[in-house]
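Read the structure below first, then the notes.
One protein chain omitted, others in place.
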Amino acid sequence: MLDRPVITLTTDFGLKDSFVGVMKGVICSINPDANIIDISHSITPHNIIEASQVIAMSYKYFPQAAIHMAVVDPGVGGQRRPLLIAADDYYFIGPDNGLFTPIFEGPHYFMKVFHITASHYYLPLKSATFHGRDIFAPVAAWLSKGVDSSKFGEEIDDYVKLDIPKPMVSGGTIEGEVIYIDNFGNAMTNITHDKIIELGMDLSEGKLKVLCKDMEINLLNYYLQAKGAGLSALLNSSGLLELFIYTDSASASFGIKIGDKVSVTSI
Amino acid sequence: MLDRPVITLTTDFGLKDSFVGVMKGVICSINPDANIIDISHSITPHNIIEASQVIAMSYKYFPQAAIHMAVVDPGVGGQRRPLLIAADDYYFIGPDNGLFTPIFEGPHYFMKVFHITASHYYLPLKSATFHGRDIFAPVAAWLSKGVDSSKFGEEIDDYVKLDIPKPMVSGGTIEGEVIYIDNFGNAMTNITHDKIIELGMDLSEGKLKVLCKDMEINLLNYYLQAKGAGLSALLNSSGLLELFIYTDSASASFGIKIGDKVSVTSI
Partner (left out) sequence: MLDRPVITLTTDFGLKDSFVGVMKGVICSINPDANIIDISHSITPHNIIEASQVIAMSYKYFPQAAIHMAVVDPGVGGQRRPLLIAADDYYFIGPDNGLFTPIFEGPHYFMKVFHITASHYYLPLKSATFHGRDIFAPVAAWLSKGVDSSKFGEEIDDYVKLDIPKPMVSGGTIEGEVIYIDNFGNAMTNITHDKIIELGMDLSEGKLKVLCKDMEINLLNYYLQAKGAGLSALLNSSGLLELFIYTDSASASFGIKIGDKVSVTSI
């Protein structure tokens, strides 16, 4: 294992309560060398799809063997299983509620999914309502100390997958939708750079038409190019088609929200 | 001392200003090996009771010898003393304004309280308004490097205790109140699992009646059990009676706020 193994956290716990701090306390009580990095604790409460997108956009930027722990878990205490996933270079730990759908969907050259049942790795006093503290944090910490992933439970293949909306292709048009609004009010869609290239579309200036809410939107390369130009589009740093306004909120100004349809067509 | 001694931070400084970062800079300038963990910086400004509850709910989940620094300090610069507390396995550093009342109240098998006066451990330029930076952070850092707690000042026993509301028992009823609303809108009360057990009450299904605002509320074991059931109650992961709605905000939906009365009675 690394000298400073990385454990990332993604939750809907917010930053006011002590929940996040407590999980970090549990982790560093077991592994003082863990390097704990917050991805987000401001996922909309109970929004599993949003959390799955935040993880999908970020997990590859961490060092090999990083452990990505995610807790958005309205079913805590019920029948849903705690999971440990080993996929390519990374580990994922969290509830079996679809949170890791983008990981399951791959592509990956290697993946094993374990139902965590080895309760001797849990905190001694297990509550029914805070598995982040009592199960996921200690399992992440023990894994980061080098315990083999197969020690935490049986391998399974009937894990839960969410039906995450995919873009549709018909004729020369890709029809997708807005899947995420960021801090700047930029609206990310599920239309990817890879899909546009795969269809042989031409990304050079003036060759593609982007449509949303009956507006025709210019496709540019970076934000500054849209200075004074109103609603614009670009392929963003995650490889997703994104609608934006230069130094303003596309979401607020045009009422763009998650689920709104967006299309791309060759001119 | 540990290789990576833990210092936790709890403040009302918020996350926009540089105050928290500056305290971390001071700490790691003195002890580069300190493992600084945020508990919360979003305590309601000047709310000492809220901060004391956040600390009480979290401090035990950190490794032995962890230093819990808390700065909610409307009296900074005035007569209130800076304190260092050694209690059982933990240290606490902050102003003498009642913030550490739950620690003082115990139970603990060991406690010493020091009035911090050893100004050679302070930053050279002491301001009258930011003791978090100028006194508490450097003292925490030096303590984490192994300086004995008795070196920072004289032991005292006239520290400030707040009058934190306690539940009352009369006949077969415990009458308590809401003491904290969390990120999900769950309302935690001061009625504890331990108190219910101590009174010989029966926690099995249908044996206890929970009342709040003239509503009779079902006592369940975990959140999912309340799916579609409206306002419900459970004993939460901190051992406190909590009012909640499944995937919704009890506080927002029923106007439940801090100070609202809640009672538990055997049926």
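For reference, chains read A and B in written order, and residue numbers begin at 1 within each chain.
Keep in mind that, in the parts below, a contact is a pair of C-beta atoms (placed from the backbone, for glycine too) under 8 Å apart; a residue touches a chain by one contact, two chains touch by 3 or more.
All figures in this text were calculated on a predicted structure; none of them were measured in a lab.
A.B. asks: One chain is left out of this view; which of A:Leu15, A:Val71 or A:Val178 touches it in the full complex?
C.D. replies: Checking the options A:Leu15, A:Val71 or A:Val178, the one contacting the hidden chain is A:Leu15.
A.B. asks: Touching the absent chain in the whole complex: find that residue among B:Val26, B:Ile39 or B:Met69.
C.D. replies: Counting the whole complex, the residue in contact with the absent chain is B:Val26.
A.B. asks: Take the complete complex as the reference. Which residues in chain B touch the chain that isn't displayed?
C.D. replies: Within chain B, the residues that touch the unshown chain are 12-22, 24-26, 28-29, 32-33, 36, 45-46, 74-78, 127-130, 133-134.
A.B. asks: Would you write out the residues of chain A that touch the absent chain, in ascending order?
C.D. replies: Touch set of chain A with respect to the missing chain: 2-4, 6, 8, 15, 35, 37-43, 54-55, 57-58, 61-63, 66, 182-184, 221-225, 234, 236-237, 246-247.
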